[in-house]
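The complex appears here without one of its protein chains, the remainder shown in place.
Naming follows writing order (A and B), and every chain is counted from residue 1.
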Amino acid sequence: MKIDTKHDDPIIATANKLRWEVGDYFHDSLIESIYKEAEVISAKVVTTAGKKSQFDFDKFIDRVVTSKWTGFPIMFLLLAAVFWITIIAANYPSGLIASVLVDTIHPLLKNLATSINIPWYINGVLIDGAYLAMAWVISVMLPPMAIFFPIFTLLEDFGYLPRVAFNMDNIYRRVGAHGKQALTMTMGFGCNAAGVIAARIIDSPRERLIAIITNNFSLCNGRWPTQILIATIFIGNLVPPIYGGIASAAAVVSVALLGIFFSLVVSWSLSKTVLKGEASAFSLELPPYRPPRILQTLYTSLIDRTLFVLWRAIIFAIPAGIVIWLVANVNIQGISLAEYFIRFVDPFALFIGLNGVIILAYVIAIPANEIVIPTVLMLTVLVTGVSGVGSGSGVMFELNNIEDVSMLLKAGGWTTLTGINLMLFSLLHNPCSTTIFTIYKETKSWKWTLLATLLPIMMGITICFLVAQLWRIFASV
Amino acid sequence: MSDSLILVVLLLAVSILAFIFYPEKGLLNKWRSIKSNNEKILLEDTLKHLFECEYNSTDCTLTSISGFLSTSQGQSSKIIVKLEEMGLVKPIGTKIYLTPEGKSYALKIIRIHRLWEKHLADNTSIREEEWHTLAELEEHKLTDDEVNRLAAKLGNPLKDPHGDPIPSENGEIPEQKGIELADLKEGDIAKIYHIEDQPLKVFSKLTSLGLSPGMIIKLIEKNKNNIRIECEGEEININPILALNVQVVSISDSEELIESHDTLSNIPVDEEVIIVGLSKSLRGQQRRRLLDFGIVPGTVIKARLKSLSGDPTAYEVRGTTVALRKNQSDKIFIKRKNIV
Partner (left out) sequence: MNSFNNENCANCPAHNLNNLVKLGIDMSNFDFVVALAGNPNTGKSTVFNSLTGLRQHTGNWPGKTVGRAEGGFIYSNKRFKIVDLPGTYSLLSTSTDEEIARDFILFGQPDVTVIVIDATRLERNLNLALQVLEITDRAVLCLNLIDEAKRHKIKIDDRNLSKVLGIPVIPTAARQGVGIQELLKSIYDVASGSYICKPYRISSDIKGVNKAVEEINRMLKQKFPNLPNTRWIALRLLEGDQRIIDAVHSGEIAELAH
């Protein structure tokens, strides 16, 4: 046995003996006495002159945003407005960046490479693989984030967001989480990696972990285009053409709502099981309303959130672009690696109502959900051998005409079930590598990172499997 | 079947086999080590029981040991023989005593048990009823070093959440000084010193009544069938049999008794009140955070607004607006201003 000398120290021995007399609630009394002195000091130096007119203004806003009648409508309208502005305003710059980076610079680089006789494989790996993946990620990620984050930050600076947490806390309390999770979840609709970082605002360890692990259930910016495209092709076509738009919009919204539902259910089960042993202490301060500083906010949210996340995404996109090009172009006995893989997983994938192309696309497009559809299209061309579309094997592309996409996918053997299951799988699959890395950075734990990664993908496979079985039962009746 | 399905099945089979037979971490190995651990657990539990007997000045016999361990008399006597060989116990007649070595071993186990309960109470969301069972498992696992680190992390607590003293690293533990709740006279004021956590049924009954160590109570009346006390502003009736599991220390200072019946959760928006105390069942980080917000006795606090679903409520305290959930404000005692 180790001999402990600490108790030989007379001071410590005395302190330990006296602690028994002082008792358990010493800390309480200590804080009480500090506050007593603080009161005395501030009474000496603080004077409040006249009526606190500004104060009533705060109170007025508070009453309005937390009232039973106006609270929810304001919240939803504001949120809807933020999303609407983001989607509408991001379209134009997105197209512009894509036309510069993808349509102009990419061919230029290709020509340059040919003219100076760079071997085709190096040219392919670097320009069609790495460069194109990076260009794609920038053009689809940058504009929405550069619009969404500043607006969100302005609302935060003004002091409105803590009130949202205050209003939503009742629901989150019931599932063992913190009201601020409503905010991190909303942030996740922009970008899951940003949502995960935003969980720092929750200072209770258990609730913070719940917010981090469930953030992936928010359908992020990179997944909306997939949802909209697939819904238009496979859901919109189920109803008469005039209702097509509404039906596909309803399908997309349902998937997003399903995501919110899953985030609550998973929060509840996490808090009851694996996270039971984590500390939990609720605290929520409502800061006074402050006029937001527009320029400062634009600057910091651009640097801190947008560029920070974008940089991480680019770092992951470049190697993925290389891998995407390689699997489509490295051939063994005349068949590409991609085709080997697709043939191999096809039976399993079809069994759960997806297909090998989708699985491979999700594996190699792990850096960003944005490049899933271009990868799917490229792989479908590769597998079906359809000619006249795309820009060559290993080169991701997008089609402007939805009819063309529809024809291509149907040539690839897609059914309505494939469409529905892809929408579900797009909601329920592992977070992108940027988010996974961010989760690790934030939790410093492989355990939680692994859980956050594997849980949604397990759920995705299970749900797809169930839907496929039900579909087959009802389709055969 | 296709190739990929076969492969999936094979992988699954291999991983299941690995899960069972893996050296050191496999199920089979775990089961084996549980079996050998079992003996250690029985030995340690016996020591703990013997110590508790001595601490409460009752006698320990083979019968009481087999009762405590739920084993046969035969097995218990084997355990005692083994402990005697190890020099940890010494039977005298039918009674069994701990040797000094045995006592320090027992104190070590008790230290882990109580620290772990404190940890569960302060740092986790695990419910009160589960603390004992979990600590019962943990006490046989932690090494000396881990225990000391745990104690340091918890701020070297003196008592577990049931009010039992935690032995120090070198086995110091203060003398028992509590009396039974039923021994109080009518009108006496006392502090709950200890609530026995065994048997579990009785313990959960007592906690469901809202009793917790550290609470100040006042005995209102007692008779053969009922003991009525006032506790944190509420009147509670306790069956005298249940009351046997509650130990108290009588205090002369009546100032500590919280007589108010009001909690912060009861006040309407815009009312300003004065905080008189925080319930002892607010623990750990939760308690410290409230204190940091300046929610200490004597503080003026005002309900400012309710969230649109009614919970939480925002309060103005020392110039800041802080939202508290009902399950927190229920545990903050106040007095109304107009009465003062």
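As a working rule, a residue touches a chain if its C-beta (ideal position, glycine included) is under 8 Å from a C-beta of that chain, and two chains touch if they have at least 3 such contacts.
What you see is a predicted model, and the numbers here were worked out from it, not measured in a lab.
Engineer: List the shown chains that the missing chain touches in the full complex.
Structural biologist: A, B
Engineer: Out of B:87, B:100, B:155 or B:174, which is the one that touches the chain we can't see?
Structural biologist: Reading the full complex, the residue touching the unseen chain is B:155.
Engineer: List every residue of chain A that touches the chain not included in the displayed model.
Structural biologist: 5-6, 9-12, 14-15, 18-19, 21-23, 26-27, 29-39, 41-42, 44-55, 153, 156, 197-198, 200-201, 203, 285, 287-288, 290, 293, 296, 300-301, 303-305, 308
Engineer: If you put the missing chain back, which residues of chain B would it touch?
Structural biologist: 151-153, 155-158, 285, 288-289, 291-294, 317-320
As a convention for this text, only the chains that are shown with their structure count from here on.
Engineer: Please compute the C-alpha centroid of chain A, do the same for chain B, then give the distance between them in whole Å.
Structural biologist: Chain centroid spacing, chain A to chain B, equals 40 Å.
Engineer: In their shared complex, at which residues does chain B touch chain A?
Structural biologist: For chain B paired with chain A, touching residues are 2-5, 8, 120, 122-126, 144, 156-159, 165, 168-170, 172, 174, 214, 278, 280, 284-289, 291-294, 296-299, 304-312, 314, 318, 320-325, 328.
Engineer: Using the touch definition from the top, list the residues of chain A that touch chain B in their complex.
Structural biologist: Residues 1-2, 4, 6-7, 16, 19-20, 23-25, 27-28, 31-32, 35-36, 59, 62-63, 66-68, 71-72, 166-167, 169-171, 173, 176, 179, 204, 206, 271, 275-288, 344-348, 351.
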